[in-house]
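One protein chain is absent from this view; the other protein chains keep their places.
First chain written, first letter: the chains are A and B, and each begins at residue 1.
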């Protein structure tokens, strides 16, 4: 943990560099330190996965956008970050603000020229079973 | 909010018009009014995203379907609607029934000719951080 999953209308692939957004958001997560200066997230456990939807319907389907003199090709992106439970409220807000700032910086041009919405939400996991297998963590735990 | 995410076995793309289903379900959500006659969902915040799985395994893999004289090419669709927390129980049921009715109407022919399952669930979000950026909402808030 954590992981950030991005679900979005597939028309946005032609509008922005999604691999770059993934990297930007992962870097934002990796840059966060707690009160003691320790990283909040371990490098080996930070991941972003992005999924363009094959099919979608947004809002009224375009009528209002066309009536406003633009096109009706709306976009939508939902970003969901799942973090382990038990973090302090301060850390939750800090993580949210860091990811939001990185997102805003990347998508500002889209908000200018498209009819598009972005929603970022953080959920705490309340899993009843949890197991991990990794040959990635050891890369970052060397002496 | 709200958004409805559809996860389904990819074989259903050849069986039904998924973009039409997305539109039908979005329209069902947009048509719901509360006790005062106000729309439950804002047009700018209503989205449906549909994802055919690249790989899947359903049930016993086909043996029972073939034994019953049909094919073993089972299908499955999972529809998850996430709504903001704090809605009344009456609204939750109303939304569920409206989306279910629209779904039933669209998939009735599939239930007739395929071995297929549909599950619709509504979750209330209990996010610990929530942020939105939108150039879509203003289209619907003009004087």
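In the analysis below, contacts are C-beta pairs under 8 Å (C-beta built on N, C-alpha and C of every residue); 3 or more make two chains touch, one makes a residue touch a chain.
A quick note: this is a predicted structure, and the numbers were derived from the prediction, not measured.
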{"item": "Residue, one of A:18, A:64 or A:99, that touches the chain absent here", "value": "A:18"}
{"item": "Residues belonging to chain B that touch the chain removed from view", "value": "7-9, 51, 53-61, 64-65, 68, 74, 76, 78, 81, 83, 89, 92-93, 95-96, 100, 103-104, 107, 110-112, 114-124"}
{"item": "Residue ranges of chain A at the interface with the undisplayed chain", "value": "1, 3, 5, 13, 18-19, 21-23, 25-26, 30, 43-52, 125-137, 139-140, 142"}
